[in-house]
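Missing here: one protein chain of the complex. Every other protein chain is in place.
Chain IDs A and B follow the sequence of writing; residue 1 opens each chain.
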Amino acid sequence: MPPLLSVERLNKYFAGLAALKDVSFEVEEGQICGLIGPNGAGKTTLFSIIAGSVSPSSGMITYSGKDVTRWKSFQAVRAGVARTHQITRPFRSMTTRQNVEVGLHFGHGSAGGNRSGEVTEILEGVGLGRVADKPAASLCVGDQKRLELARTLAAKPKLLLCDEVCSGLTDTEMNEVLELLRRIRERGTTILYVEHNMRAIMSTCDQVIVLNFGQKLTEGPPLKIQNDPAVIEAYLGKTAAD
Amino acid sequence: MTAASVRMRRFLIYRVAGWGTLLIALGILPWFGISPNLTRLLFTSLIWIITSVAWNLLGGFAGQVSFGFAVFYGLGAYTAAMRISAGIPPLAAFAIAGLVAAIASLLIGLPTFRLRGPYFAIATIGVSEAMRVVMTNLSFTGGASGYRVAEPGPFRPLEHYYTALGFTAMAVVISALIHHSKFGLSLQAVREDQEAAADIGVNPLKAKLIVHLLAATLTGIAGGVYARYAAYIHPQGVFGFHTSVAILLMPIIGGAGTVAGPVIGGFVYGLVQEELVAAFPQFHLLLYGALLIVIILFEPQGVVGWLGQLRSFIERIWRKSAAASVG
Partner (left out) sequence: MDAADFANLLVSALLLAGIYAAMSVGMTIVYGVMKIVNLAHAGFLMLGAYFVLELYESWNVDPLAGSLLAFPVFLLAGMLVHWLLVKRIPVSDQPTLASLLLMFGLWLVLQNIGYLVWGNSDRSILTTRTLSSLHVGPITIPTVRLMVFIPAVCSLLLLEFVLRKTWYGRAVRALMQNRYAGRLAGIPVEKMARLTFGVGIGFAGAAGGLLAQLYSFSPDFGHGFLLRSFVIIVLGGLESFWGAAAGALVLALVETFSILVLPAGYQPAIAFSLLVLALILLPGGIAGIFAKKQRWA
């Protein structure tokens, strides 16, 4: 079976500076695939390119066997690829429920069914039921993170791009979110997951890709990555030295 | 059915009943023999309401502030004036006026919607001023000296009144339908954060183009209805910057992003303008400028927002006194 997502020799330059250099990898259907690397390694840029909000300088992205290198973000969502933002971007004057409704109505496979029931279900699923009718601007940080995820989930992605959903959360909140990610995967959604928190990555991912200075350093199962000397030097070693 | 949706339905029924009553009242008002002066006043207010509701579709619902609606108003006015003079039935002429404005909206929107917020606003000032200069110099429309509508037959104010009332009803219905639709939801999302909206499947450019087109069509029709009534139009008037400004001020002051706000704003503007402009033309705009400042600083929902605050204030007192009488 071909991989759900394949990235081939992707390059991105910003004003002549390389943000990504020859990055290639594949994500199999049903995986939770972690993407780690020090600050400035190019993780968010890579995300933006896959999600269609930035176009690459060169290279190719294939999703479900189709060339989607230069698609626009709304096209990506409608085809089943949706992202969350590291810095949450709720529609502030709309209610939590309305935020989710946008994703539901305009996302992937948006047709028919009991819409309002579905919104409630999604909100309950991420633990936002109690603030469903509050304006999004009034939510606390943790709830805004949940809303970001809920809104994206409402778009029914087949491939979910998660950008640091755990940053700024307490340990308990983090465990809840990680549990949620596992449940989402069980329902058949593939997840590409950027995270700084190593514990979160190691406990959830099937596969981990390491970026450093815009290049792929290595990839493999979490245990192998954790013990890879190159990774330790580039990333863990540096963290330990701090 | 859940309690929430029952409440929602009851709420909607009240709304529809309210608007329906207003429409019927305005419809039968002339039977009681209103003065020509009042007819004129109501007619002008209705025209302003159409443009105000139209602007709100783009500016209020989708958050794209345009200083260029005089382009559509003027194009509609000139198109209808020239078609009616050529002997085409007025309703057909208004349809063509709307169509011309709609085409203009696409030509303007395609390049300028790449710009964000304030830059879009500034670009629309440029477009509308350039348009005015061009219309002042075009010879086949009469240039700066304007255009006179040659319509045979006597002047029937009530016919104009009912035409305006019909199109106003149409505009309000379109506005309400959009406000409560999926499309309206996507416009709100675009207003709040365009990139985030695109990231969950909304096509922002398409949404903006469609709503711009609807708004332009309604504004063009309003311009056409006005031109037929006035029988004489000139570029400094219908294409003037003050026309764009009026169309922008009414919905913001009434309450941008709401259905009722632009109607209130347009009505008040129409009345105040007709009554005050003759006596103190400048005081009128001074007042509106000051109101705009107050609204931006304190109550983005304008008059509708104030009414809402007033209502919750009264409800609080009501509840308190009810509690006191029970206790």
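Note that a residue touches a chain if its C-beta (ideal position, glycine included) is under 8 Å from a C-beta of that chain, and two chains touch if they have at least 3 such contacts.
Since the structure is predicted, the reported quantities are computational estimates derived from the model, not experimental observations.
J.: Which of B:Arg116, B:Lys206 or B:Arg311 touches the chain that is not shown?
T.: Checking each option in B:Arg116, B:Lys206 or B:Arg311, the one touching the absent chain turns out to be B:Arg116.
J.: Out of B:Ala80, B:Ala101 or B:Val127, which touches the unshown chain?
T.: B:Val127
J.: Can you list, in ascending order, the subunit B residues touching the missing chain?
T.: Missing-chain contacts on subunit B: residues 63, 65, 111-112, 114-119, 121-123, 125-127, 129-130, 133-134, 136-137, 191-195, 241, 245, 252, 256-257, 281-283, 285-286, 288-293, 296-297, 300.
Rule of thumb we're sticking to: only the chains that are shown with their structure count from here on.
J.: Give, as an integer number of Å, the spacing between the C-alpha centres of subunit B and subunit A.
T.: Distance between chain centres, rounded to whole Å: 42 Å.
J.: Can you tell me which positions in subunit B touch subunit A when the two form their complex?
T.: On the subunit B side, the touching residues are 5, 182, 185-186, 188-189, 192-193, 195-204.
J.: Using the touch definition up top, name the residues of subunit A that touch subunit B in the complex.
T.: 51, 53, 72-74, 77-78, 82-83, 85, 89-94, 98, 101-103, 105-108, 110, 116, 151-152, 154-155
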